[in-house]
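Worksheet for the structure shown next.
With one protein chain withheld, the remaining protein chains of the complex are depicted in position.
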Amino acid sequence: MAVKIFIATDRLDSVLEKLSTKIDLWIPALLKDDKSGPTGFVPYEPGKAVAFDRQTTMSLKKVLLPQVETLLRFEYRKEPEGAINSTLAVEDRREARPTLVFGARPCDVRALTTLDRVFSNGPYVDPYYTERRKNTLFATLVCRQTDAKCFCSSVGGGPADMEGSHLRIVRTDDGYIVEALTKEAQSLLDNLGDAPDASREKQAAEIVEEVSRRRVGDLDTEGSAEAFRKRFEQTDYWVQMVSQCLSCGVCTYVCPTCYCFSITDEAENLKGERLRSWDSCMFYHYTLEASGHNPRPTKLERYRNRVGHKFSYIPERYEGLLGCCGCGRCIRSCPVSIDIRQVVGHLKENTNE
Amino acid sequence: MNNNPYLPELATIQEIITETGNIRTLRITLNDKDRMERFTFRPGQVGQISVFGTGESTFVINSPPTRKDYLQFSVMKAGEVTSRIHQLNAGDQVGLRAPLGNGFGFDEMKGHDILFVGGGIGMAPLRTLLLYMIDNRADYGDITVIYGARSPKDMCYTYEFEEWRAGGVNLILTVDAEFPGWKERVGFVPTVLSEVAPSPNNRIAVVCGPPIMIKFVLFGLTELGFEDQQIITTLEKRMKCGIGICGRCNAGSKYVCLDGPVFSYDQIRAMGGEL
Amino acid sequence: MRIGVFVCNCGTNIAGTVDTKRVASEALSFADVVYATNYMYTCSEPGQQEIQRAIGEHGLQGVVVAACSPRMHEPTFRRAVEKAGLNRYMFEMANIREHVSWIGNDREANTQKAIDLVRMAVAKLRFNNPLFSSKMPVNKRLLVIGGGVAGIQAALDCADGGMDVVMVERKQYIGGKMAKLDKTFPTIDCSSCILGPKMVDVSQKENITLYAASEIESISGYIGNFTVQIRKKATYVNWEACTGCGLCTEKCPSKKAADYFNEGLGAARAINIPFPQAIPKKAAIDAQFCRQLNGKKCGVCAKVCPVQAVDFEMKDSIVTEQVGAIIVATGYDLFDHSAYGEYGAGRYPDVISGIQYERILSASGPYGGHIRRPSDGKEPKDIVFISCVGSRDASVGRPYCSGICCMYIAKQAILTRDHLPESNSYVFYMDIRSPGKNYDEFVRRAQEEYGVQYIRGRVGKIYPRGDRMVVQGADTLLGVQVEVEADLVVLATGVESSAGAGELAEKLRISYDQYGFYMESHPKLRPVETNTAGVYLAGACQGPKDIPSSVAQGSAAASKVQSLFAHDTIETNPQVALVNERTCISCGKCIQVCPFGAIQWKELRGGIKKAEVLPTVCQGCGVCNATCPPKAIQLQHATDNQILAEVNELCA
Partner (left out) sequence: MLETDRIQLHKLVEEALPELDMMIGWTESCDPLQTTPVFIRDAKLISKLTLGPFCSQNLAGYLVKPPALESVPKDAKPIGICVKGCDSRSLVALIQEKFISRDRVRIFGIPCRGTIDWRKVAQRVGLSDVKSATVEDDFLVIDASGTTHRIGLEDVLARKCLGCRYPNPIIQDVLVGQVATPRSSSLETTYRDVDALDNKPIEERLAFWQSELDRCIRCYACRNACPLCVCQDKCIAETREPRWLTQRVGLPEKFLFHFIHAMHLAGRCTGCGECERVCPMDIPVTLIKEKLNKIMEEMLGYSAGLDPDGVPPLLTFNPGETEI
């Protein structure tokens, strides 16, 4: 059982290829042939360039919560003589194969703590997510490429935070040191490489130590739940905060903790399926009722709800845990540069104004 | 329920009752006879009815748990799913996920006088509790029902008003405007409420109806001296999963599908706007 | 939903190349179909009864009939399902005859196609909703636009039926082109003798209101309830007072005004009554030629008028009329032959148009009925008629046949011989079109009894030689070039749409073809109706026509109006567009594009504007739906979801 191996930079692809024979492997990769273009997690294919140099545009949540998945299939069966009482068959087919996400970031893995509580620890357990979650391991990179939009340390995480990860990846000058953090992960490293030599191990340890000391982001979220409740009715505050908002769904789709979904049926003649697809609380239709009433009719209520969800409602519902992992994707991808840190930061300022 | 809370149980429509021009009542039974026999729920809990190929929609189970021949749902034609439900016939197959939600605290109401205030289709959630109380009549004090609709043609459950009265219910009916042949009251529900002026002493008010009616009834009840915690209503929101996961039916940190749909007025006040 | 499918054999019409039994049995496998059968003649009485029986027996909520074109029997089947208690719009038709059995012989392919069409119809029906019509009151007044013979006939027919009629005529007199004619073919009876009494009737009927020298300003509303604004043009004579004595014309010093009635052959006074029999017989001032109106000192007419009817200050005025139906009878114009350079482009005074010759022939015309040529007033000896000038000639944009020229040339040639027995008439023609009753006989008479020389061929060139004209052409029957020297050349100028026809069509929201002729609803089955309900066509505004056809159409349009006016209310067609106010974004694009003016703004509380469809005006064309970006406006019987369902089935 290997606990720790070294992978030279030029051997990464062959190691990944070997790994992909043991387990379904997902890696962060360029989605467009442009080194600064969008990135996301994709199933490994030989030769596919790993995008390790930065945080991915899209988070890894789709590994556990695909943008669209089939919940159920159904079929009406008719008697040959066109009987009125056609019978109905409904099945749910779930498939959760052992999966490894290689090259996750601490913030992304931390985001799963939110998803876990919602999908697996509520009064109802979502079997689709939960079964995938149980079968998925994360090899997480000690994160050295944070930028001005990252704030993981502000929301309880950190660039070297390995909570929820099964393997740790440290990028050194000439390669990667991968270390199994859990027993189940050890066998994955078998026959993949040799243990690192002492100097590399020392370098890795120094990196881990150095990164662990970093504080990424200076947002103070202490008391934000309370501050949000006080701000809730202050329309002026929210108008000021969201006037720029275009009400598009980018922030929610790139967000690793945004999990809201819709369920729709699609059928052709007698057969069909029930789909679950990502939805966004930024969309008008998200809460639109059949009567025409909409409790969150404008971007003001919708944006407020998003902030509330992450910094007030989720903490209130789930033992104080914030619904934000500080990855900064919503800031990076926002077409109008809205900064959620500002919105949350201001919550506590002059609450009485 | 099975281990997949998204998987509906198959059910068959036994009977369809046309209540009004756009409201129909379905009486359905689960295809699994054992399940149907073991099926229990609290008045006020809801079910998700699936019309496969169109989708799911949430309705309160408006038959009481004390009457188990069928589960009854009243459906007003409004959106895609309800329109499709209106095309169904007895014998057709649907899916059902139930019971969901919290239901009324009928035990805590024991020994109290009860006031029901319902408007239009809003009578549906009240009916389940009302029939439950009729079936356990001795546990409750005075039961007064104020039920209003736009016109007699828009009133549901007219065929069982006599049964309600026979069950010891003070049933007060009203319509918005004069109508040929109408012998009961005329006027909006909040107005009738202030005319009837039921005493708030030891009484719990259960309100359901269109938002505008609820607004004025709440105002009226407060005028009459009802405290917030004496007033109970059920909320409606767009729902998808019905099990507190999909995220949309929240009001503050509460999910209407999971923590509701029944809330007392003081709870609603604490939840903030966005209703 | 419970759907029944009925596949029609149509005898062997369909069953000959489609396995209808298989289509029916396949239909049973479609969602919601609970009953399917095939039948020999579904449209027959027993066939309809079978549908009604099945509706009762199987609790059907919707019916699909796979048979012929819905144009044929959709109304039949709708009535049938309605009798059985279904809403008539819970019915769909799959056309497996015109679209399948009649156009292919491959039984297998046909059967498969029929199955596809039925599957599409079923898919659509699953999204159908019951539709209901409403009733609107009918204002039983008729507007006739155009006072030519067609309009006169329509107006008189309706007035005889007791209806109020409003007639609007652009010129200052009614009678149209026919009033200018001398005699009419093939009977050679006097045009003004047969038209005159009808014109008088129009002026004397109490229930006809005549607005001459007036034009349609705007039209709004819909069948049964139109509001019409009429612009009464300034005539500078108070017609209430004018007695038509003619004193003003006599004294008018402006003697060189254009004589429109005589097609420019004579000269008129600036104030005049166009012709003695004019209805209304009222004088009007031609502002272009009036000295007083052109800033010179005159005012003679005002001074001599015994009733002080002349009013130089008169302005156009607008009157509003409410009507329930409109007959458009705006007639035609004659082709301007100056387009033909080879015929002198209108530069030779002795190359004239047919209508000018008509005025020459007329006893009330500029030459008192004596045939003279315009250049020097000499009696012509050799006269050449040339047909198809501005007809059947794509090079001048007139590829169609004007229908009347062959006949009027024959008539004019005969009349010429009557007037000038010594003269010679030649007719250059392409083909002779004489399909009416007694028409061909008439042309033969011209050739055989009157010795008119018919030369089949096109004229290549006309040019002057001395004081005569040389007509050069080919005799295609003999295959030789011919040259005829003539004193007078009459060009049979063709028919074109009336000037301003397009603008009027826009106001009426009716469609017109590329030549400006108004489009009928159906060329065979609805020849006098337009696609705008309540607007009917009569006469040459719809296409070239002779007098009998114009009169017949006038009466036909009148009968359409009378059957409309036989009801106090009309049922609206619910197959129209409807706006979902919740999704309407108030962009107004539907209002801009609606060809019928059927959409207007509706103001909601708070000043928010939303589009609103006038169901009686809407013709269900769907342009609005195609234009509406959020698809908030939907055709009730062809919603996006219905069409998408059909497309999905087609692609399945």
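By written order: A, B and C. Residues from 1 in each chain.
Definition applied: a residue touches a chain if its C-beta (ideal position, glycine included) is under 8 Å from a C-beta of that chain, and two chains touch if they have at least 3 such contacts.
In this text, all values refer to a predicted model and were calculated from it rather than measured experimentally.
Checked against the full complex, the one of A:3, A:49, A:89 or A:246 touching the unshown chain is A:246. Among the residues C:316, C:376 or C:503, only C:503 touches the chain that is left out of the figure. Across the entire complex, the residue among C:511, C:531, C:559 or C:573 in touch with the chain not shown is C:511.
By the touch definition given at the top, chain C reaches the unshown chain through residues 502-503, 505-506, 511, 514, 583-585, 587-589, 592-593, 607, 627, 629-632, 634, 639-641, 644. Contact residues of chain A toward the unshown chain are 31-32, 34-38, 53-54, 57-58, 67-68, 145, 147-149, 240, 243-244, 246-250, 252-254, 262, 264, 266, 275, 277, 280, 283-285, 298-300, 331, 333, 335-339, 341-342.
By definition in this document, only the chains that are shown with their structure count from here on.
We define each chain's centre as the mean of its Cα atoms; on that basis chain A and chain B are separated by 39 Å. Distance from the chain B centre to the chain C centre is 62 Å, each centre being the mean of its Cα atoms.
Chain A and chain C have Cα centroids lying 68 Å from one another. Across the assembly, chain C contributes residues 2, 31, 59 that each touch 2 or more other chains.
Contacts with at least two other chains are made by residues 76, 84 of chain A. Interface residues of chain C facing chain A in the complex, by the touch rule stated above, are 2, 28-31, 33-36, 58-59, 119, 123, 582, 648-649, 652. The touching residues of chain B, counted against chain C in their complex, run 53, 87, 89. By the touch criterion given at the top, residues 1-2, 31, 59, 61 of chain C touch chain B in their complex.
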